[in-house]
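Following: one structure in structure tokens, then a few remarks.
What you see is the complex with one protein chain gone and the rest in place.
Letters A, B, C, D and E mark the chains in the order given here, with residues in each chain numbered from 1 onward.
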Amino acid sequence: MPYVNIKITREGATPEQKARLIAGATQLLVDVLGKNPATTVVVIDEVDTDNWGVGGETITVRRKAGK
Amino acid sequence: MPYVNIKITREGATPEQKARLIAGATQLLVDVLGKNPATTVVVIDEVDTDNWGVGGETITVRRKAGK
Amino acid sequence: MPYVNIKITREGATPEQKARLIAGATQLLVDVLGKNPATTVVVIDEVDTDNWGVGGETITVRRKAGK
Amino acid sequence: MPYVNIKITREGATPEQKARLIAGATQLLVDVLGKNPATTVVVIDEVDTDNWGVGGETITVRRKAGK
Amino acid sequence: MPYVNIKITREGATPEQKARLIAGATQLLVDVLGKNPATTVVVIDEVDTDNWGVGGETITVRRKAGK
Partner (left out) sequence: MPYVNIKITREGATPEQKARLIAGATQLLVDVLGKNPATTVVVIDEVDTDNWGVGGETITVRRKAGK
């Protein structure tokens, strides 16, 4: 009954890509720890680039600077 | 000063229902552990059904399949 | 399939009290939103009083000051 | 490589204010623990006032009551 | 710069298994979304079976019942 939370910036991930993240994370728990996929929960949070920072800067600023 | 985070799928919970979740979770901490309600914080996250998975599938897919 | 995370300070909650928190939080989601208890997950985090702060002070300090 | 998550109510924080939170939290980890800012991540969640409770009430209700 | 949090019950996952979870989750973000692995963070939380509930029961109780 693992719980996985994936946080990414909101930059256009498609429903298909998000479905692949959910399927892949669930399978990882099955493969590595033998967990039951039926009770494995995956939640994806998409975060605005103004609300995510690394290196002390927002991703919005980093994207403009070409980082 | 407990902190409670409730994550549910975004499927039409009303402000009244969310107020009941907040009141109920706060009362639970009072009843079981004698916590002070004045400093008990409850945060509800509503998550799109494309972003929530169980059994390796998104809730969007499961709803279409009648699960 | 809700997910509930309850964070409390580590100050001697018993297994019975934690079981009551889990049962109560699960029932709350059933009562308010009609959620399926079989797939409702509750995780309790117990946090050392040195690692929890409110009002800019650790709980360790507040407990010594009789707050 | 610390990770900081800041949750606030969604009440009009500007991009500039959020950038200051990110810069300030990153600097705090540098100053106190000597962490590398380049791998320090800060994520800000803005939560609707209907979805945040304290004292068993939503912030929406508390704001109307002048609290 | 994704952030992944994996919560599992504390039931003997080895350092090697945890390293595989970290490598696998990181690779998943590379494969599906083209994320940079150098800034992808994975944090694993191991939770006591008294502190994890599903179906309104603790995992401790469910393990004893053979679930």
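One rule holds for everything that comes next: a contact is a pair of C-beta atoms (placed from the backbone, for glycine too) under 8 Å apart; a residue touches a chain by one contact, two chains touch by 3 or more.
Predicted model only: the values in this text are computed from it and were never measured.
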item: Contact list for the unshown chain, restricted to visible chains; value: B, C, D, E
item: Chain B residues touching the omitted chain (full complex); value: 1, 3, 39, 41, 43
item: Missing-partner contacts on chain E, residue numbers; value: 15, 18-19, 22-23, 25-27, 37-46
item: Residue ranges of chain C at the interface with the undisplayed chain; value: 7, 45, 47, 50-58, 60-61
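Methods note: only the chains that are shown with their structure count from here on.
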item: Chain A on chain E, rotation in degrees - Cα superposition, rounded to nearest 5; value: 180
item: Whole-Å separation of chain centres (CA-atom averages), chain A against chain D; value: 20
item: Sites on chain B at which at least two other chains make contact; value: 7, 25, 39, 45, 52, 54
